[in-house]
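Missing here: one protein chain of the complex. Every other protein chain is in place.
Presenting chain A:
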Amino acid sequence: MLVYLTKRIVYTIPIVVGVSLVCFLLVHLAPGDPLVSVLPPDASEDLKQQLLIIYGFDRPYWEQFLRWVWRALHGDLGNSIASGRPVTTEVLRAVVNTLILATVATVIGFFFGLLFGFVGGYYRESWIDKTASALSVFGVSVPHYWLGMVLVIIFSSQLNWLPPTGAGPGGSGEWTPDWAHIRHLILPAITMSVIPMGIIARTIRALVADILSQDFVQAMRAKGLGERGVFLHVVKNAAPTALAVMGLQLGYLLGGSILIETVFSWPGTGFLLNAAIFQRDLPLLQGTILVLALFFVLLNLIVDLVQSLLDPRIQRS
């Protein structure tokens, strides 16, 4: 196990290096001016050249990359060009907000995904299955930013039941689990949960339908096992796949959603990325992408390790 663990950790090193290189190149190869957030369009060329030198953008790409990596290895992702604040602080603050939103969306999405999946698979071809399938197809197909806007129009603009933007009253600041803050969470969390709900429901439905058609289920029924007992066996057989899909969806949700967080002005990683892109704030953009990418690498590592613990065949292979 220790050898496998070491191997897997060592494998992540080239991935991390690759991710750093790709995110550095992505932001530098995109068109536009890296000083756009600190230099008005009408600034003179002289001033622009002065600032390029001050910020180090006049140096060759390889030198800029190595400097950035060296600082990142020391936990310093630099300062945002636009706000002057440390990128690490900005990203960590946003990650916490996205975690809150993603966790609630995960609970909603997984609960309804599993419910619709099991019900649909168990009562396939019935009206219940058709309704559950229609809902899951809706979840997968509907553009979530559009759904967000519709929910805002209905529940905020028209009915005035829930606030449309922000993470708390007056823009929040520190999130606390009281009703004033939870009200702000409801609409974005529902919007965010729709896609994982649809994907999980469709996967589980197909899986349950497949398990129910297998011989061992017929054998259990023939032996007189009650439906509750059969259901438990189905759940047990479906669990590994369900967990794998859910793990993947959780990863996506934790990565934040630019569209949902922008529609709801939720101050998470997606909102941060959006601001960084529009301001061409390269240090912020690089730092946020890197942290999110590392998050995925870490999540994959954890999933691999957990899988290997559950299934020793993975270690052997």
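Here, contacts are C-beta pairs under 8 Å (C-beta built on N, C-alpha and C of every residue); 3 or more make two chains touch, one makes a residue touch a chain; residues count from 1.
The working rule: contacts and distances are computed from a predicted model.
K.L.:
So which of "Ion-translocating oxidoreductase complex subunit B", "PqqA peptide cyclase", "ABC transporter substrate-binding protein" or "Protocatechuate 3,4-dioxygenase subunit beta" is the UniProt name of the chain that got left out?
P.N.:
Protein name of the absent chain (UniProt record): "ABC transporter substrate-binding protein".
K.L.:
Tell me which residue among A:88, A:103, A:156 or A:241 touches the hidden chain in the full complex.
P.N.:
Going through A:88, A:103, A:156 or A:241 one by one, A:156 is the residue touching the chain not shown.
K.L.:
Return the single residue from A:82, A:99, A:182 or A:248 that touches the missing chain.
P.N.:
Answering carefully, the residue with contact to the hidden chain is A:82.
K.L.:
Tell me which stretches of chain A touch the chain missing from the display.
P.N.:
31-33, 35-48, 50-51, 54-55, 79, 81-86, 90, 93-94, 149, 152-153, 156-157, 160, 163-167, 170-174, 262-265, 267, 271-272, 274-275, 278-280
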